[in-house]
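Up next, chain A:
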Amino acid sequence: MSKISKIALPLLTSILVVFSFSSPMVKAETSELKMNQNRQCIMCHKKNGNMYGLHANDALGQTCQDCHGDKGKHPRGESDLIGFSQSSPATVEQQTAACMSCHDQQELSEADWTHNVHSNKVNCAGCHQLHPEVDPIIGISESKRIASCVSCHESK
Partner candidate 1 sequence: MSPFHFDSLVWHWPIAIYLFLAGISAGAICFAVLLKHFKLGKNAYKSSFVRAACLIAPLAVFAGLGILVIDLTKPFDFWKILVFYNPTSVMSIGVAVLLIYQVALFAWLACLFKEPILKWCNNRWPVVDKVLNAFTKWEATITGLLVILALGLGAYTGFLLSALTTFPMLNNPVLPLLFLISGISSGAAGTLLGGVLMKGNPDGKEVHFIHNIEIPLILLELALLFTFFVGLILTGGQSQAAALNAIGEGFWGWIFWGGVVVVGLAMPLAFNLFMTASAKRKFSYVAITASCSLFGVLLLRNFILYTGQMTVA
Partner candidate 2 sequence: MKKERRQFIKGACASAFGVACVSGLGIAKSNAHKDKNETNCKYALIHDENKCIGCDACSVACREANDVPDGVSRLEIEREGPFGEYPNQFYRFTRKSCQQCEGKPCVNVCPTGAAYHDPSTGIVSVDEWKCVGCLYCIAACPYQIRFINPVTKAADKCDFCKETRLKEGRQPACVEACPTKALTFGDLKDPHSQVVEVLKATPNYRSKTELGTRPKVFRIASQEGEIKL
């Protein structure tokens, strides 16, 4: 074998290997994430149930019920399911507790001081959205950030 093929062969194979792994991964980010193959939930919640954000990452191995709670007899009977929003029947504390089962308060405090003063007053979904690919609060412009403060705090 020539010297060139000695170097080129492993190089080519490695490139191929990388590509073969990366291409399905790109796809997975959109619809083939394991979480979205959860037929039990997605069958009904097709429209807003799909999850594309960081939390859907296969490596995390999360399921819908990890955050939303036990399915119980849903949709026919009673269940402990909670929704994350202002209009959710779940209290702010309940909603926050679901997130805090993984997230550390100290870390959140260091990431942004406003976590400390809102945790028992505003639900996390008031500022964060986990279903879209990118949480819209991340990297928000200064003026938009202020606008979001003003949207609650404005006194007439």
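Candidate entries met the following condition: all candidates are chains of the complex that A comes from, given by their letters.
Assume contacts are C-beta pairs under 8 Å (C-beta built on N, C-alpha and C of every residue); 3 or more make two chains touch, one makes a residue touch a chain; residues count from 1.
A quick note: this is a predicted structure, and the numbers were derived from the prediction, not measured.
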From 1 or 2, the one in contact with chain A within this complex: 2
Of chain A, residues touching candidate 2 in the complex: 96, 105, 109, 113, 116-117, 119-120, 142-143, 146, 149-150, 153-155
